[in-house]
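Attaching a single structure in structure tokens format; questions to follow.
All protein chains but one are shown at their positions in the complex.
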Amino acid sequence: MNTQIDIAQVTFKNPIMTASGTFGSGEEYSEFVDLNRLGAVVTKGVSAVPWEGNALPRITETKSGMLNAIGLQNPGADLFIKRDIPFLKKYDTRIIVNVCGHTQKEYLDCIEKLNEADIDMYEINISCPNVEKGGLSFGTDPVLVEQITKNIKKISRRPIIMKLTPNVTDIKEIAKAAENGGADAISLINTITGMKIDVEKRCFELANKTGGLSGPAIHPVAVRMVYEAASVVSIPIIGMGGVATAKDALEMILAGATCVSVGTANFMDPYTTTNIIDGIEDYMKRHNIEDIKSLIGQVK
Amino acid sequence: MNTQIDIAQVTFKNPIMTASGTFGSGEEYSEFVDLNRLGAVVTKGVSAVPWEGNALPRITETKSGMLNAIGLQNPGADLFIKRDIPFLKKYDTRIIVNVCGHTQKEYLDCIEKLNEADIDMYEINISCPNVEKGGLSFGTDPVLVEQITKNIKKISRRPIIMKLTPNVTDIKEIAKAAENGGADAISLINTITGMKIDVEKRCFELANKTGGLSGPAIHPVAVRMVYEAASVVSIPIIGMGGVATAKDALEMILAGATCVSVGTANFMDPYTTTNIIDGIEDYMKRHNIEDIKSLIGQVK
Amino acid sequence: MSDKVKEICEVINQRVIAKDIYSLQLKTDKIAKNAKSGQFVSLYCSDMSRILPRPISICDVDKSDGTLRLVYRVVGEGTEEFSHLRPHQEVVVIGPLGNGYPDRDQDKRAFVVGGGLGIPPMLYLAKSLKCDKNIVLGYNRELFLLDEFNGLGDLYISTDDGSCGTKGNVIDAIKENALKGDVIYACGPMPMLRAIKAYALEHNIDCYISLEERMACGIGACLGCVCKSSKKDEHTNVNNKRICTQGPVFLAEEVQI
Partner (left out) sequence: MSDKVKEICEVINQRVIAKDIYSLQLKTDKIAKNAKSGQFVSLYCSDMSRILPRPISICDVDKSDGTLRLVYRVVGEGTEEFSHLRPHQEVVVIGPLGNGYPDRDQDKRAFVVGGGLGIPPMLYLAKSLKCDKNIVLGYNRELFLLDEFNGLGDLYISTDDGSCGTKGNVIDAIKENALKGDVIYACGPMPMLRAIKAYALEHNIDCYISLEERMACGIGACLGCVCKSSKKDEHTNVNNKRICTQGPVFLAEEVQI
């Protein structure tokens, strides 16, 4: 039975990764799960300089989901490279660093710093608020997506995964723009913008007013978008959004994902990632699947 | 205590309505709830001629939500006018007829038929697949939204509510287009497109492959879109999407909705609509709210 | 106003009657009183991440004490949840739903045919029908509920592997025993229903079959549960019938299966 997967010449022992921002730098969850079992650890978003993130409250629960507006708090690329990469290097897993910025220059500065470190891939979060364009995210404009992909690709020493936002009319158009820009892979979905109101206090539940919806609630939207993206691009897709069980992960793979990231479900159970890996192996046994690659995009 | 609301000179005894397609023609739920208590009954979508709808299965459950691909099955405007309107006229509630079509002409044909009947308002579902434009819904293109609104407004004898789809990058743009076209009100959100896969059989759960996600899972997205739309239009907004409790309905009102529709939650409990009306009255008492209108858009 | 109500019902008892198959006895205030054979109820989950109620056929009714018996197989999360219900716990139920089997007093002999999880609803039907009955039950292998049909009619069974009764399906059992009747009432998996429909056509007898489809509202409002009707349906104005309200029992000739 083979669960091994390759993306842009990088080999993953299995398709299960962590979703950026939900698994810290790996260290926190290493108290529960053996990181050696994961296909990859995708780190929280890192920017060229430290970011403080948003005011509190930053999170609130919704039905089968949650809203977060962490605001990409992170210690900056320098400390990250010095502390978190060496920690992760102790494990036999792939390291994908999620990158964020407010301007194209900030992305490029961050990549330049990360280029010096021992990392397997970058995942570029283009849902960050684009301060040059009035705060709407980079990821909603296909022209910008293609351009930023090209620019990063030019300087990146590692394969790049463009991480797409679901807050768009047509995900296919955005997925193609990333592919045209030279992305080695795309990952989707980031969170769906939502809002919750405290009716007793008549105020926003989050200091930031809006937040990103994640968790099982959004899984059907994520599966649909992975399926749509897979229908128009030929680069590999990393599927995410509400994956909490092996069944959810297999849905992603059958819809067209090569790998699957687990995010919010880590909060629901710290053992989710390894439970999913076990569950996929069990499924492959029950269905006599020799190679997990034979399942990709096989929904009929 | 006043829960009365006006939209385009039509008076509703309270802001609670049913969401189209989830409450039949009202008759079915009249076995559980007293329709006289509702602000309005919004009927299932009606087209100029009968529609068969999609193949089965048409529904599937998801976490705190469901996907449907009914495909707008309906008996056509003629039978609807003959049978369902007279039934609803027996009650002291407003009648809003939801209208669908595959082409602009189909919408107009339907309105012309409905113009002859005793109806209070129309709600125009512009999430229908637009056969002239390759199946993408009318509601994703602001130019088309403005145009179709204008054309319907020209012939409509009743105020019209344009019902917006959430499957867009920028709901504000679409809301403004509807207002510019002359809509008397807008309602949102329709369902978010999603997909579910049966991993054991490796097939789509719905015959139609994709379906519309509704229910509590989407509530935070709906609240956000109502808030965004309210920030750019001055016509009234009917908020919907995952409303299952008085708290959910009040969130919509605080976000900027004048009225609130209850959809999928009727399936979770046939008494949801009247429970919500009771809950809102209780809230108004507890908070000494004289007039429900004073809550609209009051989130801080 | 109709008979349909939503009730919080107390669990009287629950037991496993075959692998993954549970028999659940509920105390109801009104539902049992109003129920007739062939109708169903829908059970709400207490885990609210599962928002839709689960339709389950009425297996038996005791009108005197208002109890309802449901027999179901654990196939997914909802039925898994129900399987943990213990006496004195509560479950929210809506019902009775659907049309139920017709009252046809004039029949001399009826076929009561159940296959698999289509067997339970046949129990209350068999108890309710006044005419003579050939009761034909088709099992995979493991028998359940069989005892309870004793004395309700002439009892025939089939098993896939022949471990009990006729080897094969219910049609094989009917043929092997050369059974005759004026009307068929059947519930079971689609291949069985198709075979029964064909048999009824061949023998030119009325045939009532009970259909299943995924349901959201259970009361005719959402149009999620339709089946194809043979002719344009009067209510829907298209070739669809709502299983939850116009069914689940249909004259076989009315529907395309």
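For reference, chains read A, B and C in written order, and residue numbers begin at 1 within each chain.
As a working rule, a contact is a pair of C-beta atoms (placed from the backbone, for glycine too) under 8 Å apart; a residue touches a chain by one contact, two chains touch by 3 or more.
All of these numbers come straight from a predicted model, not from anything done at the bench.
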Given C:Asn13, C:Ser46, C:Ser128 or C:Asn177, the correct residue touching the omitted chain is C:Ser46
For the chain that's not shown, point to the residue among B:Ser64, B:Asn208 or B:Thr258 touching it. B:Ser64
Per the definition of touch given earlier, which of A:Leu35, A:Met66 or A:Ala246 contacts the omitted chain? A:Met66
Kindly note down the residues of chain C that lie in touch with the hidden chain. 46-49
Interface residues of chain A (partner: the chain not displayed): 21-24, 28-29, 31-32, 44, 50-53, 56-61, 63-66, 68, 70, 73-76, 79, 215-216, 264, 266-271
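Note that in this section only the chains that are shown with their structure count from here on.
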In whole angstrom, how far does the Cα centroid of chain A sit from the Cα centroid of chain C? 47
Separation of mean Cα positions, chain C and chain B [Å, integer]: 35
Multi-chain contacts in chain A: which residues touch at least two other chains? 63-64, 216
So chain C residues touching two or more other chains come to 48-49
